[in-house]
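Would you mind keeping the following structure in view while I ask a few things?
Let's turn to subunit A:
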Amino acid sequence: MQDTLAQLERGESAIITDVSSIHIPLKLLEMGCLPGNSVKLVQLAPFHDPMYLNINGSHLAIRKETAAHILIEKVTHE
Partner candidate 1 sequence: MNTIIQNILVFTAVVLAIAFLARKFIWKKKKSKKSCGGDDGCGCH
Partner candidate 2 sequence: MSKQINVALIGNPNTGKTSVFNALTGLNQKVGNYPGITVEKKEGVCKLPRGVKAHIIDLPGTYSLNASSLDESVVIELLLNQNDKDFPDIAVVVTDVENLKRNLLIFTQIKDLKIPTLLVINMADRMTYKGISLDIEYLEEQLQTKIALTSTRKKIGIDKLKELIANYKDVSSQPCIDISKIDDAYFGNLRKAFPNQLLYKLWLVITQDVNFGKTDRKDFDAVEDFKTKSEADLKRLQQKETIKRYQFINNVLKKGQTIDATQAKDLRSKLDRVLTHKVWGYVIFFFILIALFQAIYDWATVPMDMIDSAFAFLSEWTKDNLPSGAFTDLLSEGIIPGLGGIVIFIPQIAFLFLFIAILEESGYMSRVVFLMDRVMRRFGLSGKSVVPLISGTACAIPAIMATRNIESWKERLITILVTPFTTCSARLPVYLIIIALVIPEGRFLGLSYQALTLMLLYLLGFGTAVLSAYILNRILKIRSKSFFVVEMPNYKLPLFKNVFYTVVEKTKAFIFGAGKIILAISIVLWFLASYGPGENFNSAEEIITKEYASENLEVDDLDQKIAQYKLEHSYIGIAGRAIEPAIRPLGYDWKIGIAILSSFAAREVFVGTLATIYSVGNDDEETIKNRMAGEVNPILGGPLFTFASGISLLLFYAFAMQCMSTLAIVKRETNSWKWPLLQLVIMSVFAYIVALLAFQFLK
């Protein structure tokens, strides 16, 4: 079972591995939410939703339900 962006915790980073394009608006892709790009969780609103992200250098906020359609691989800091 792969992780989704919705499971990311504050301060964690990850690499986007896949984006299910049917559930994701084109606008989000255009803002850099594409496979291979890095993503970092900057801040969470109460209830883990919405999520304030830094994707590929762009800062944006999306809802948790959208984030659940973006597959990621967490980057572990040693």
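How these were chosen: all candidates are chains of the complex that A comes from, given by their letters.
Here is the rule we use: contacts are C-beta pairs under 8 Å (C-beta built on N, C-alpha and C of every residue); 3 or more make two chains touch, one makes a residue touch a chain; residues count from 1.
All of these numbers come straight from a predicted model, not from anything done at the bench.
Of the numbered chains 1 or 2, all belong to the complex, but just one touches subunit A: 2.
Against candidate 2, in their complex, subunit A makes its touches with residues 19, 21-22, 25-32, 34-35, 42-47, 49-50, 52, 56-63, 65-66.
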